[in-house]
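Here the complex is missing one protein chain, while the rest keep their positions.
Chains: A, B and C, in written order; residue numbering restarts at 1 for each.
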Amino acid sequence: MHDHIAIQEQDFSLTQEYQALREANLQDGAIVTFSGTVRDLNQGKRIQSLTLEHYPAMTLKCLQQIVAEARNRWQLGRVRIIHRVGRLALGDQIVFVGVSSRHRGDAFAACEFIMDYLKTRAPFWKKEQTGNGEHWVEAKAEDQRKADAWK
Amino acid sequence: MHDHIAIQEQDFSLTQEYQALREANLQDGAIVTFSGTVRDLNQGKRIQSLTLEHYPAMTLKCLQQIVAEARNRWQLGRVRIIHRVGRLALGDQIVFVGVSSRHRGDAFAACEFIMDYLKTRAPFWKKEQTGNGEHWVEAKAEDQRKADAWK
Amino acid sequence: MIRVLFFARLREVLGCESLELPCDFYDLGGLRQALMARGPDWQEFLAPGTSLGAVNQTLAKDDVPLQDGDEVAFFPPVTGG
Partner (left out) sequence: MIRVLFFARLREVLGCESLELPCDFYDLGGLRQALMARGPDWQEFLAPGTSLGAVNQTLAKDDVPLQDGDEVAFFPPVTGG
């Protein structure tokens, strides 16, 4: 197993993550990455910044379970997940998921599956700051629908 | 439209590609990338290197059509495709597809769609060098099946 | 004893980050009902479907049994990623 799962305040480097997925890995011909960033508009509101809270004792365990489930479903090489917490500015990176595999179909499916499960199961909560104060982000039914589609 | 499509002998930098997808792009919260590399085993044969030939007058046009079809199907921000040609060594990068979008579902689907169509429609051919000489790679029925699944 | 944690909006509206309670509850649902009796905000925001529960750091339905020493958490639907 070549898994790296981190929850951290500091930013991450896609360059380093990609290198860690690729180096000395001649058996995997496919690498899929997902990066999520803070965008300016969310659910119709103009965002200035956001704060990410999590449940530290549970977060890592939950992400490990999601990766284990992905490894049961697909033939995967390396899996790397980073999720940031704390205060984030517009355009900042929030989350990274990278998967290597022999086959691109497995890499695509596993990367999307991990994101869909992370979105609906991992204990993170976003609070958005706008010109009109701040508010907790509401969960989206669409995210639950996407996660349920993997069952 | 923010498309970049290149066919080139020289290597590419995921770092630069990711930056081009991300910079000054606050509306897109999702970036999906695919990188294909030369792996050591293909269809049961141990590979030493490979040579990629293409049909220059057709390649760019074909990739532009694939991107146009992806843009018809999904709401996409930026799309970047690089495909290398010429001689490639074990572990070398062959192909990059990067897509940004407001929504991760669109970015995942479009990135995989572009790869599946590229694999079955874009005029590239691989010749593999092994310890027993060289041979042209045979097209895989699985690739055709994956491309047909998008219809 | 059971340790009960509240996160995010739930922590803010209840004005409560954590509780220590004797383990008088057969399952997560029993604990949830007891907490909902604490007042109108508790009633509203701990209602099943409104908040999720976890037992020992794993998402749990209301029929998951509780034991002395468990860590329970209640929180709103998650919004990471």
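Heads up, the rule we're going with is that contacts are C-beta pairs under 8 Å (C-beta built on N, C-alpha and C of every residue); 3 or more make two chains touch, one makes a residue touch a chain.
For clarity, every value in this text was computed on a predicted model and none was experimentally measured.
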TODO: With touch as defined up top, name the shown chains that contact the chain not shown.
DONE: B
Task: Option touching the unshown chain, where B:Leu21, B:Ile47, B:Ala70 or B:Val95 are the choices - done: B:Val95
- [ ] Write down which of B:Leu14, B:Leu52 or B:Val67 is the residue touching the left-out chain.
- [x] B:Leu52
Open item on the list: Tell me which stretches of chain B touch the chain missing from the display.
Closed with: 36, 52-55, 57-58, 61-62, 65, 83, 94-95, 115, 118-127, 136-139
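Note that only the chains that are shown with their structure count from here on.
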Task: Computed distance of Cα centres, chain C from chain A, in Å - done: 26
Task: Multi-partner residues of chain A (at least 2 other chains) - done: 36, 115
